[in-house]
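Dropping the structure in here first, questions after.
Removed from the display is one protein chain of the complex; every other protein chain stays in position.
Chain IDs A, B and C follow the sequence of writing; residue 1 opens each chain.
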Amino acid sequence: MTRIGIIGASGYAAADLMRLVLGHPDARITALADLPEKCGPLAKLFPQFSGRIGVEVVPPDIRKLAKACDVVFLALPHTASLTYAGPLLEAGLKVIDFSADYRLKAPGLYEKVYGHKADEANLAHAVYGLPELNRRDIPGARLIANPGCYPTGAILALAPLVREGLVAPGDIIVDSKSGVSGAGRTPKLLTHFPECNESVQAYAIGSHRHQPEIVEQLGLVGKVGVEVLFVPHLAPMDRGIESTCYARLLQQLSAADIAALYRKAYENEPFIVIRDEPPSTKHVVGTNYVHIHPTVVGGRAVVSSVIDNLTKGAAGQALQNMNLLFGHDEAAGLK
Amino acid sequence: MTRIGIIGASGYAAADLMRLVLGHPDARITALADLPEKCGPLAKLFPQFSGRIGVEVVPPDIRKLAKACDVVFLALPHTASLTYAGPLLEAGLKVIDFSADYRLKAPGLYEKVYGHKADEANLAHAVYGLPELNRRDIPGARLIANPGCYPTGAILALAPLVREGLVAPGDIIVDSKSGVSGAGRTPKLLTHFPECNESVQAYAIGSHRHQPEIVEQLGLVGKVGVEVLFVPHLAPMDRGIESTCYARLLQQLSAADIAALYRKAYENEPFIVIRDEPPSTKHVVGTNYVHIHPTVVGGRAVVSSVIDNLTKGAAGQALQNMNLLFGHDEAAGLK
Amino acid sequence: MTRIGIIGASGYAAADLMRLVLGHPDARITALADLPEKCGPLAKLFPQFSGRIGVEVVPPDIRKLAKACDVVFLALPHTASLTYAGPLLEAGLKVIDFSADYRLKAPGLYEKVYGHKADEANLAHAVYGLPELNRRDIPGARLIANPGCYPTGAILALAPLVREGLVAPGDIIVDSKSGVSGAGRTPKLLTHFPECNESVQAYAIGSHRHQPEIVEQLGLVGKVGVEVLFVPHLAPMDRGIESTCYARLLQQLSAADIAALYRKAYENEPFIVIRDEPPSTKHVVGTNYVHIHPTVVGGRAVVSSVIDNLTKGAAGQALQNMNLLFGHDEAAGLK
Partner (left out) sequence: MTRIGIIGASGYAAADLMRLVLGHPDARITALADLPEKCGPLAKLFPQFSGRIGVEVVPPDIRKLAKACDVVFLALPHTASLTYAGPLLEAGLKVIDFSADYRLKAPGLYEKVYGHKADEANLAHAVYGLPELNRRDIPGARLIANPGCYPTGAILALAPLVREGLVAPGDIIVDSKSGVSGAGRTPKLLTHFPECNESVQAYAIGSHRHQPEIVEQLGLVGKVGVEVLFVPHLAPMDRGIESTCYARLLQQLSAADIAALYRKAYENEPFIVIRDEPPSTKHVVGTNYVHIHPTVVGGRAVVSSVIDNLTKGAAGQALQNMNLLFGHDEAAGLK
């Protein structure tokens, strides 16, 4: 039985993790900590869990967490994890971090993108927790940098092409549409219902902080410098990300060729389904699945992928990583 | 050409008023004032009006408003109107108030419900601006108390029965479902998209401040003390209120009897449509119309009405009142 | 391991049952049958189950079902179950019927409401599968009439008051708001997205076929004839039913009295949560939970309940019944 602590219990990713752990046969939540401010009793915070989780939310205390838990999930905004990861690791715990604090490996990149000095000592051994790319490195890791939601959908959509060197590395576009929960639980005008309901809009065109994450990971996959133009959009739904990815092919390939390539690349993946038609985000909502439809138009590969931004894009993938870390069936609690 | 000023330019009712005035043949906006804090340029505040309204938002200044306007609409939260109505009236302007500050006539009722002393001098001559009830009194008024959104739909649904003394005055239930814009434009958790989207919930059961307003107006209509149990619900849509009203009949009436009664009662009303089937809020969204479907089940009248909470429930009705005040066609800018 | 067959695999209740069974530790789906027409391969029908369920959809065949299954769920429209329940029972299977065909016990009531002769022989021994009322009778049953979605929410909201004789049995109103999946999966204008999105409307006022079901069950609970005025509404969301129930109290009770009564009545129920505030449908979506908020206004009890219409209102409750039938933990696969 893996004992789970969560720091940052008040956000949507934390809630999705609680939902999933309730269905996990070999794990349970043994500690919940709020941060930065007190978030009140769980039954008020998330009425859906009234009486279903046996612990209450308390301020984070490393010593108590070390006693109560085997692993701590940091469901925190970026820079906040920097304070907690180190002490938790020193206390002997495994750490799975939902923030971006340990995702960017290139020297200076984290500071450039997030405006804060990196925790270089721990960054050095952190593993980017995308099992489909790094499954071998995860079981031995102590600190998992859980991937961002947009990068998860985009990287999985493009990796097979980039790995094989089939596309021009300087000519990749990712056009993503995300549900509103991706913007977090803090009320603001942008995500006030009458503002974003019944509306689609682009934002952070070419300047979203997930763009360098996609670029770095695809560069590692392809062993080549890549450029990605990433444009996220807000769509009027709770959950889900659809990413339509465009990449110029370096050789002539048919839609069938490319479909075969994807089926082969992901044939043993428990959560990836290659589809013959463009998938709906609805087909994966609430699950850890990724549906991918690759095709070819003119000289371009066009790949549409869908994920649940809170599950495969955060809590589900984190649990998948935990399963690998602790030797559970990789899909435990996720099927 | 009636010259319009709006104090409180940053809310949804103000925005709906701007939208409607743009289509009014004999009125235009000549002043916009923000309150309580500065709300920035109009093109940022409401991008839909970029370049379409010739004035900018400035702090409220009674003297300037008196020069620039014939009428001022107070699109303010309750108690804020108390500060402005008096001075504007003294400056010779007509005032149409969207707040509840001049709606409740019974001595002490406003203070009891809203916890603030009433402006009794002006309350005394304010007219409750529901044209279907008080059309005669509106043209000569100086201060119009524009009705609440829920009361508009509920009162119009019940008035014909109450006026004729056909229902037990102590046994009336109003079960309303409102779009989220009714909660205003200030972001809060309740109206954060991922919280209220895909969800219905009751709130303020029997304790909403619109209940005394419905009670008082129906009492005036029926010349009898009435009791109303009012339960509002939040529904996942931008605009619209559906109210299903239940009242025990004092004599045996058929659905046809009651439909005939409603058609007769509202036969000359430009904005009321009696429907043979339960109406959808969608049928009236963006308009000043009220669709009403009255029927009988067992010994009860059941009446479903729909309005747009921002139009007939606020800005449209206010414009209808302005038309009556200034001698325009009552439906100008509203058809 | 309980082996499950489903006849009528193409609807939303069947899909929700598949979703739930995938998480059940001691049950799996061993047969899927379509009816009345072929519905094509499961991966096209419900792409969310691509590769996750090991059987394909075939025409119903009693003999094969009898071999492959321990229990068959009939996810069929009313009257269609009449054809299948008998033969399946004769073949020794347990049957859980989602339709209304075995729900109405009073002689002639089914025929009056649904216009078709009842299967009286099997109706006689069918158990109305609301575990909170009939838990004792379920384990020994052969045929379970799974309750309707609206009746589940309404009956559970009112049963404690009716059982204790605290409310006037002739003065009960149920005002319900349902997500659109309750209308089934067959496309029609009413449920075409641009028609029902952003809209609320009442329908079948006082004439919905779930009204007699609510009446009969509450009558059994209270051992008294009751009258219920039931008005359903369509709300723009996928799933969820909120029911606000109004009942005239026969004695003076406070909100605290009534809350205590409900907590006591449901203290051992695994899926019922008594809430201090009106619940949101969102708090129960995807789960088998019922959240209930009882209160008192004037002389009336007002009780708001929320359920997921496809889970507690159909597939989840059916699985709860199956758990009781086969001796599993009642909450297996549902927590």
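We adopt the following convention: a contact is a pair of C-beta atoms (placed from the backbone, for glycine too) under 8 Å apart; a residue touches a chain by one contact, two chains touch by 3 or more.
Computed from a predicted structure; not experimentally measured.
Asker: Among A:D34, A:D70 or A:E242, exactly one should touch the missing chain; which is it?
Answerer: Here the residue in touch with the unshown chain is A:E242.
Asker: Considering the whole complex, which of A:R52, A:H233, A:R263 or A:K335 touches the chain not shown?
Answerer: That would be A:H233, which touches the missing chain.
Asker: Sort through C:Y12, C:Y84, C:Y102 or C:Y150 and give me the one touching the missing partner chain.
Answerer: C:Y12
Asker: Quickly run down the residues of chain A that touch the omitted chain.
Answerer: Chain A touches the chain not shown through residues 173, 175, 177, 179, 195-203, 205-207, 227, 229, 231, 233, 235-240, 242, 244, 246, 278-282, 285, 293, 295, 297-298, 300, 302, 304, 306.
Asker: Could you list which residues of chain B touch the chain missing from the display?
Answerer: 22-23, 25, 47-48, 50-52, 198, 273, 275, 279-280, 282-284, 286-287, 289, 291, 335
Asker: Footprint of the hidden chain on chain C, which residues?
Answerer: So the residues of chain C touching the missing chain come out as 12, 179-181, 185, 187-189, 191-194, 196-198, 236-239.
As a working rule, only the chains that are shown with their structure count from here on.
Asker: Just how far, in Å, is the C-alpha centre of chain C from the one of chain B?
Answerer: The mean C-alpha positions of chain B and chain C differ by 39 Å.
Asker: Using mean C-alpha positions as chain centres, tell me how far chain A is from chain C in Å, no decimals.
Answerer: Taking the mean C-alpha position of each chain, the two centres sit 36 Å apart.
Asker: Just how far, in Å, is the C-alpha centre of chain B from the one of chain A?
Answerer: Measuring from centre to centre gives 46 Å for this pair.
Asker: Among the residues of chain C, pick out those that touch two or more other chains and give their numbers.
Answerer: 198, 279-280, 282
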